[in-house]
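Provided herewith is a single structure, encoded as structure tokens, for subsequent inquiry.
What you see is the complex with one protein chain gone and the rest in place.
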Amino acid sequence: MPRVRVTRRLHFSAAHRLGREEWSAERNAEVFGDCANPNWHGHNYELDVTVEGEVDPTTGFVLDLKLLRELVEGRVIGDVDHRNLNLDVPWLEGVIPTTENLVVAIWRRIAEGLPAGVRLARLVLWETPRNYVEYDGG
Amino acid sequence: MPRVRVTRRLHFSAAHRLGREEWSAERNAEVFGDCANPNWHGHNYELDVTVEGEVDPTTGFVLDLKLLRELVEGRVIGDVDHRNLNLDVPWLEGVIPTTENLVVAIWRRIAEGLPAGVRLARLVLWETPRNYVEYDGG
Amino acid sequence: MPRVRVTRRLHFSAAHRLGREEWSAERNAEVFGDCANPNWHGHNYELDVTVEGEVDPTTGFVLDLKLLRELVEGRVIGDVDHRNLNLDVPWLEGVIPTTENLVVAIWRRIAEGLPAGVRLARLVLWETPRNYVEYDGG
Amino acid sequence: MPRVRVTRRLHFSAAHRLGREEWSAERNAEVFGDCANPNWHGHNYELDVTVEGEVDPTTGFVLDLKLLRELVEGRVIGDVDHRNLNLDVPWLEGVIPTTENLVVAIWRRIAEGLPAGVRLARLVLWETPRNYVEYDGG
Amino acid sequence: MPRVRVTRRLHFSAAHRLGREEWSAERNAEVFGDCANPNWHGHNYELDVTVEGEVDPTTGFVLDLKLLRELVEGRVIGDVDHRNLNLDVPWLEGVIPTTENLVVAIWRRIAEGLPAGVRLARLVLWETPRNYVEYDGG
Partner (left out) sequence: MPRVRVTRRLHFSAAHRLGREEWSAERNAEVFGDCANPNWHGHNYELDVTVEGEVDPTTGFVLDLKLLRELVEGRVIGDVDHRNLNLDVPWLEGVIPTTENLVVAIWRRIAEGLPAGVRLARLVLWETPRNYVEYDGG
């Protein structure tokens, strides 16, 4: 059977700041720029979740997109939407919430929850309409 | 010569429904959800067709995009635009028109028509602005 | 208090066809073109619902967007999403589902349900990414 | 001379929360939903600034867009980008940062800075890709 | 009958430069910035053409969008697409091709060609994804 990649785009809005607690405000500002603002800032994130698998000849589906959406909403979006990524999310504890670190942490959350027969192939995480990160588990 | 990928995005609007004729309406609704509505529903599809090849040193083209557009319009868009994917398209006969099955069928239509020297590298088919499938012939 | 307009964009996917039952297939094709395909076609519609009112000094809201969304989902989207606009929607009975006629019918559905203090100011209905209609109740 | 409207779109990312300090956490959550999260959340905002005036027959401009951009960056974007709208912006002090209140406050900031001969005609402020507010000074 | 506005978006790509021939290169650069580059630059323009009229009770149309598209392609797009706006377009002769001047000139081209019963209500002309002009004939 052909192997096809299926993507669902989801959305969340969150606050964060970048910085290391053991560094001075000056050093954080130097390394992280405006993103180090101690009073936080935030973004509308778009998350594209791509799974790959064989097309089921009975249904024509690789994976029911409704299941994929519910899985990602349950394991990711519900924890991060309208939240503070530094303070509110247990699975981001101790992580500087750059988009790079976020996408790796989100990968683990989704990969663990996927049913047999499909594999997580790629995550794309947009922080603004002009920058995004991609991760394939490598 | 460098190998470059060239993509042309095309558009079509079509009706479809998901389901298996030998199943009851209840089972179809259970498996395919709202998409099983017997009275059909429809979408605006976006199709990104990507070919790969060496850049011709004389023209600077991998493939004239006008040729690519005409090929895809002639072999795909003309057959599916403003049509019913379950009823109107000979090369989709017997196929449940999920985006997965569609992208595989469209691949065959385009791959057969491409001139020598370029290969079909990837198709991306958007069913809504929030979900799409990708296929690379594998 | 300042008067502000607040817009919520919603999405639905539906099948339809254009034509008059008392006309021949030929005449329908002549007037409505591809949209007259008897086997239906369909679209992803985007609906922008704009209400206008004074900003409430206690909440800073013209209208809670969650209420607006629920109202439009309840009175419009739930009836048209993944449906056939010619066959499945009681409040479109006897209406040729052009975008012009749709936007006027949707206006009535929403205007009747709005709470006091806000007025429906504008609807924009996109049928494809390249054409849309606007209506302000006039 | 013809009167034309000219629009420049600008971008900022900010954190905020909705709520009244004199209300309990419960009441704030009831009225403002997820937006009342005490640890903040945030958005990518898009701001469309529209000015109207006669076309200058010598330059063909209503207003040099570079001037408009610099004005809005200086009086608005520089104060709100990568900031907390509740804590960091002097001209938002005491304002619940709903999009409605933001657009009215931004209007005053821009209108005061515009040169003679053009008038501020409209602001559109997008909080997410699915909701926005408009204000025309009324 | 309800009055509805109907919009068709069209696209063209063109070269231009801004400047007055009787001015020095220095003065043109001062007033028009990078847009005064004597060797030209160019843009992808998007043009939204909006007509308003009563909905025809027989067809449900304000105006057949196919007619509108053909009219605008024939009277505007065919003259400006893949052309130089300073050199190639008879109806722009002597006009500095700012977006303001373009939208006024395009208005005249379209308004003259419209059939009875509909009026041209608004043109929106995007020069880049971040700036556009609007004109309503005033």
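Every chain is named by a letter (A, B, C, D and E) in the order it is written, and numbering of its residues begins at 1.
Everything that follows uses one rule, which is that a contact is a pair of C-beta atoms (placed from the backbone, for glycine too) under 8 Å apart; a residue touches a chain by one contact, two chains touch by 3 or more.
These numbers were taken from a predicted model, which means no experiment stands behind them.
Contacts of the undisplayed chain with the visible chains, over the whole complex, involve A, B, E.
Touching the omitted chain from chain E are residues 11, 13-16, 34-35, 37, 39-44, 81-84, 87-88, 128-129.
Within the complete assembly, residues 2-10, 50, 55, 58-62, 64-66 of chain B touch the chain that is not shown. The chain not displayed touches chain A at residues 18, 20, 31-33, 95-101, 103-104, 129-135, 138.
Heads up, the rule we're going with is that only the chains that are shown with their structure count from here on.
Common neighbours of chain A and chain E, listed by label, are D. The interface formed by D-E recurs in C-E: of the pairs listed in B-C, A-D or C-E, only this one shares over half of its residue-numbered contact pairs with it.
Where chain A touches chain B, under half of the residue numbers in use are shared by the two copies, so each contributes mostly different positions. The distance from the centre of chain A to the centre of chain C, each centre being the mean of the chain's C-alpha atoms, comes to 33 Å.
Shared contact sites, meaning residues of chain B that touch two or more other chains, fall at 129. Under the touch rule stated earlier, the contacting chain pairs are A-B, A-D, B-C, C-D, C-E, D-E.
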